[in-house]
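A single protein chain has been omitted from the complex, and every remaining protein chain is retained in its original position.
What follows is chain A.
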């Protein structure tokens, strides 16, 4: 059994590596987390890892920090939890603050202005891709008709009637919870 200091150091190094290599945001980091927690340090086996991932997916919020916190807590208690979360997020937040700070300082330069205009269409394309991804995921489970109808109703409420999206989502979550649980009859079906 390694000393607790060694454990904390390993947790920090593992999640620092995950944070720095995790280009593409949270979901792209899942295989990296598995490589550290299961393969390299053997803090858990594949099945336990799958459970943590499944539970994380049923909760809101970013997946990467939920996984870091849970694994950190299992391995090193409350300190391990804080340690792992900080290791995964802090370095890149600092990098972001520094880079955007430089960008803002030279904002008056014409070519910096041009750069900030040139990047907007790129972000638009990325956002379009995410929209499409969510449509595909939703279609796979709900079918495209239900997806489009739900989308149209939500759009009407949010942009037509100016209702806060949080209220619309909260209403849907309550509806999902009130849904009759027919797990037993449907346990044979697989979803997404």
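In this section, a contact is a pair of C-beta atoms (placed from the backbone, for glycine too) under 8 Å apart; a residue touches a chain by one contact, two chains touch by 3 or more; residues count from 1.
Basically, contacts and distances are computed from a predicted model.
Engineer: I notice the complex is incomplete. Of the names "Energy-coupling factor transport system permease protein", "Rod shape-determining protein RodA", "Lipoprotein" or "Transporter", which is the UniProt protein name for the chain that's not shown?
Structural biologist: Looking only at the record, the undisplayed chain corresponds to "Transporter".
Engineer: For chain A, which residues lie in contact with the unshown chain of the complex?
Structural biologist: These residues touch the chain not displayed: 19-27, 29, 51, 54-66, 69-70, 73, 81, 85, 88-89, 91-93, 95-97, 99-100, 103, 109-131, 134-135, 137-138, 141-142, 146-148, 150-152, 154-155, 158-159, 164-166, 168-170, 172-173, 175-177, 179, 181-183, 186-187, 191-192.
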